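Of the protein chains in this complex, all but one are displayed in their positions.
Residue numbering begins at 1 within each chain, and the chains themselves are lettered A, B, C and D in the order written.
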Amino acid sequence: MTDALLVHMPALAVVVPLVAAPIAFLAGARWGRPVALFATALSIPVAFVIAWMASTAGEKLRYQIGGWDAPLGIGLVVDGLSATMLLVTAVVGFAITVYSLGYFAEQEKYRFFWALWLFLLASLAALFLSADVFNLYVGLELVSVAAVALVGLSGKRDALIAAMRYMLAAILGSIFYLFGVALLYGAFGVLDLAHLAAVLGPDVTGQAAFALITIGLVLKTALFPAHFWLPPAHSNAPSPVSAVLSALVVKGSFYILLRLWTDVGDPSYVPGMGTLLGVLGATAIVWGSIQALRQERLKMLVAYSTVAQIGYLFLLFPLVEIAGRHVADAWSAGVFHAVSHALAKSAMFLAAGAVLSRFGHDRIEGLGGLSRRAPVTMMAFGLSGITMMGLPPSGGFVAKWLYITASIESGAWWWAVVVLAGGLLAAGYVARVVVPGFAKASADASDADVDAGRLPKHMELAALSLALAALVLGVLGQPVLDLMVVGDPASGVIP
Amino acid sequence: MTYSGYLYDLLLIGTLLWLAVRILAEVKLFKAVVLFIAFGLLMALAWVRLAAPDIALAEAAIGAGITGALLLDAVGHMRGRAAPYPTDEPAGDASAVTEMGDGRG
Amino acid sequence: MSQTDVYTLAGAALFVISLYGLITRPHLIHKILALNIMSGGVFLVFVGIARRVMTPDPDPLPHAMVLTGIVVTVSSTAYALALAKRIYSETGAAVLDAPDVFERPEAGGD
Amino acid sequence: MNWPVIALLAAVALPFVTATVIFALGETRSTARSAANLLGAAGTAVAVLAAAASAWQGREERAFASAGIELLDIGFGLEADMLGSVFAVVAGVLWLVTTVYAIGYMSRSADRARFFGFFSICVGSAIGIALAENLITFFVFYEMLTLATYPLVVHSGTPAALKGGRTYLTYALPAGAALALGVVWLHVLAGPVSFTPGGALPFGLAFVHPAQLTVIFALLMGGLGVKAALFPLHGWLPAAMVAPAPVSSLLHAVAVVKAGVFGIARVVLEVYGPDAALLGLTLPLAALAAFTIIFGSVRALVQDDLKKRLAFSTVAQLSYIVLGVVLASPLAIAAGIAHLAHHAALKITMFFTAGVVAEEVGAYRVSEFDGLGRRMPLTMGAFSIAALGIVGTPPAAGFTTKWLLGAGALDSGTGWVLAVLAVSSLLNAAYFFPIIHRAWFRTPRAEWASGPAPGRAEADLRMVVPLVVTALAGLAMGLLAAAALSPARWAMLVAAMEAL
Partner (left out) sequence: MASAVPESPRGVRLAAGALCAGFGVLLVRAVLAIPEDHSGLAPVVAERLVDSGVKHPVTAVLLNFRSYDTLLEIAVLVLATIGVLSVAGSHPRVWAPVAEEADPVLSALARLLAPFMVLASGYLLWAGEHAPGGAFQAGAVLGAAGVLLALAGYARPAWVTKFGLRVVISVGFIVFLAIAVGVMFLGGVLLEYPRDYAKALVLIVETWLTVSIGAILVSLFIASASPIEELRARTGSGR
């Protein structure tokens, strides 16, 4: 019986949260809580089993939905990359769910939070597994609508406008992506990624399709200059939502870009695209960090930090273009950075949420003496700051290490300088929060508010455990690094 | 320009493009939405020309019908209220950024 | 110029026109209309491509994709409109940026 | 897992375990926390000594206990070798002493859980630096030390402390970035670099990539130079004196600054080895070190605040070690390594004194020290021993270092080093003897005339006893320099291995 269950594991990863979502919708707020907790808890073992399957199999596993073989039917593909992203989604998803249990009071407007939340996690799982270009479109749309609905949930003026801006950007991105899919189907008559890789030829329509898809996904990943919608959306959303947006949702569209440019084709398919993405990434790092240094609100600072950290992911493309896909350093650097950033950034947003709930505001200059009033939250913020800065022993450091090695080996040393400068800039904006944290509690902050509404333990621990996970990743990250490169994406063999 | 009926297609596409420009340039929202519904019906016609009856049906029913109804309702909702420019004091509760206030009840 | 070329060109044209409209028209209703027309354009490209096959009936795959696309478009439009209405009732205006950004057109008569 | 490996792992892991226990215990349960801290410190001291013992045993067949984890092609590895265990013993043993002192010193201040927690992490990182088997593990612990020290510098939370912390970060973080680039670049060029006496770079690399290796050396020295307080990267050390006394004494006199100097020793001796001289890198570094000695001593002369004067003295003394390590003679290398231990014991005594005096009688500036010897005889007695030790009057430890350094200079044919030694010794005397003179031979203030209040010790014993212990240790290092297990003898052995 067990190996029958194993075969269906990829489907389970999507089905578990997908089944839980309508149940939570029908169950309403009070019963939605246990349903969500159970579903997210269950998806962790599922993700671990999938990771185990991928690493033991050593190559791509295909799961043809509906029993129809590849070109006709839709396939779910499990390889190192998808297993890693599933694992991160499961772990971060569960931790944020635990945090959200205490975050939302019984309120009319939050009654559908759990349904939207489970739909979001289900769509992320579907996105990371799908091997069909059009299916990825539907998955992207599912992610976007769920994310926008969650952003607009608090009903406040800024949140609504931020949600609207995010919605328009998301729909525009999807339409660009769809136009690309149309041209791909027109040029190659195939929708499955592996088949596409096999028949991909130098063809104007194909190149235009890749360009359109990239523009669409850049819009959804909020790479500079298409980042305008991210800071208001990520900072005005409720904190658990901001955490999942910065940690996972932006990574979903980046994942598809990664598949497209390193699995199906390669960055030189459209001449100059790799370098363009790299330059935009570098500008994003600098621009995001500078903006983060200028923000007054903590959540805006963390949101602009996301804009900067997304820039790091895109440094991968020029390096892979020069060094070729088989020099795994740059590719592993990008993916590993995505993983460690997911852990650390979600911890940072959860900590920011804890600060907001403790002080009632998140203006940075009003956060004096944070380490005395909310020690665990301060620790969580500090530890995740270490990953942002890319200092050892964090996962961010390993990613930075791989980036520098790749750029020196491939001769494009300037990317290494960008990475190092980004680390220092990150130190700048992290210090803006940590430094006043150590200051003696300012006179006006009377001790009365110190223990006003002391945060429930599980919320602070959820943030701290995510931050610690990012650090552990820096030391014991080898299994993750081995898992990532399973099923060498460049092979594109037709199973 | 070889296949039969291309003149008909050109006319149809010309109208579609002209309608699209008119919709986006139209200042009065109600008129723009009505034009959009016409655009939807013409699109249904285009699907028939392209031998896609399923899509023609769906476009007519959903594209022109439901979307049109939702748009009309939205415009009605907006026109019935205040001027099109944001007033100084928003109608809603201009609560400070105490998102947590409502979050934690 | 086969029928495929004619309709795919029309689709591309609609796409570009509505992209211009989306960027320049600040009112939310206009933006949503532009996005719908843009989707329509992409669907035209899809079915135009399907039209290359003249056997008993055209390639069914793009048709299925367009049907899915239409349903997805209507659902995101519905949510966007509900959001726009809520923004209107909260802020009294259906625009994203502050008013001083815009030039005031001559008062549109009824 | 025989006992040497257990000792090795315990030495590094125990401080971190202690830190977690301290954080968990929190602010309120201070007695339990102090007990845990003392237990941890004692355990670490034992483990460190055991590791040193295993290093001593293994020195002939060079079989050192080691343990490690693999990540990418870089392995995090620990190894108890002779050179490493010198710094590890210094950090581990002095942590125990400083903990006693800190419990006394911090008895009335707030946020003690946070203080002792980060203090333990700092020591753990320092021991990790000492026992690192390769350049990458060294770098990881080095960066952890940078981060863990920050909360201690800004512990008091006053605006001045925050400003000192900001200066510290503006020096330390770019240094970390430079070091990171250097380490990665070297790793790309030469593959995994583990510390092997006599240089670890593949043969002939210096001929193939001379330019790159020079730039890498500059980057490494830049990164390590900040902590080693080489001129012009020393600015943060005096600014960090805003930290409480236990921090200034153990960290800014021993753990943190020695980490930088120890790093330079590792890189010059056990990474570049002969290539350093080949590429002509040792001479500029020696010149810089010499200049820093003179510069530090001159600046120390004009400082009226005791801790600032001691800080600049540390800047100068550290460069003795750098100078010793860089000169190409076993005697000089032995001098450098020995001074690492000598300076630690002596300078920690002086910083302890500064702390006690400030706490007990509120005297921060040297000019307020008139007749202090009468009021606090034990404390000032220890201070005087330490001062003499550093100035280098025989038979003190400082003399041994300067003697070996002079002999080494002659041996390596760099005569000008003798001149530097002479001038700096004079300067040392010039800034320490006035303090001793004021304390003992000037007429004391009225309230001090009658000596310590009857029936009461001159100050909190938990502070004075460690002070005296370290002073006696410094004295013993000088007197028993010829003894088998003295730092000087140990250093000679290490130097012998390095030079082959």
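Everything that follows uses one rule, which is that a contact is a pair of C-beta atoms (placed from the backbone, for glycine too) under 8 Å apart; a residue touches a chain by one contact, two chains touch by 3 or more.
Please read these numbers as outputs of a predicted model, since none were measured by experiment.
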Omitted chain - touching chains that are shown: A, B, C
Full-complex contact with the absent chain, from A:53, A:101 or A:208: A:208
Touching residues (missing chain, whole complex) on subunit C: 2, 4-5, 8-9, 11-13, 15-17, 19-20, 23-27, 30, 45, 49-50, 52-53, 55-65, 67-68, 70-72, 75-76, 78-79, 81-83, 85-86, 95, 99, 101-105, 107-110
Interface with the unshown chain - residue positions in subunit B: 27-31, 53-54, 57-58, 61-62, 65-66, 69-70, 73-80, 83-85
Chain not shown, touching residues in subunit A: 7-8, 11, 15, 18-19, 21-22, 25-26, 63-68, 71-74, 108-109, 111-112, 115-116, 119, 122-123, 126, 134-135, 138-139, 141-142, 145-146, 148-149, 152-153, 155, 160, 183, 185-191, 203-205, 207-209, 211
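In this text, only the chains that are shown with their structure count from here on.
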Inter-chain centre distance, subunit B versus subunit D - centres from mean C-alpha coordinates, in Å: 73
Distance from subunit B to subunit A - Cα centre to Cα centre, in angstrom: 33
Centroid distance [mean C-alpha coordinates] between subunit D and subunit A, Å: 43
Contacts with two or more other chains, residues of subunit A listed in rising order: 157
Of all residues in subunit C, the ones touching two or more other chains: 84, 90-91
In the complex, subunit C residues that touch subunit B: 1-3, 6-7, 10, 13-14, 17-18, 20-21, 25, 27, 29-30, 32-34, 36-37, 40, 43-44, 47-48, 50-51, 57-58, 63, 66-67, 70-71, 74, 77-78, 81, 84-85, 88-95, 98-99, 105, 108, 110
Touch list for subunit D against partner subunit A, complex: 23, 69-72, 74, 76, 110-111, 114, 139-140, 143-144, 146-147, 151, 154-159, 162, 165-166, 169, 173-174, 176-177, 180-181, 184-185, 187-188
Subunit B residues within the subunit C interface of the complex: 1-3, 6, 9-10, 13, 16-17, 20-21, 23-24, 27-29, 32-33, 36, 39, 43, 46-47, 49-52, 54-55, 58-59, 62-63, 66-67, 70-71, 73-75, 77-78, 81-87, 90-92
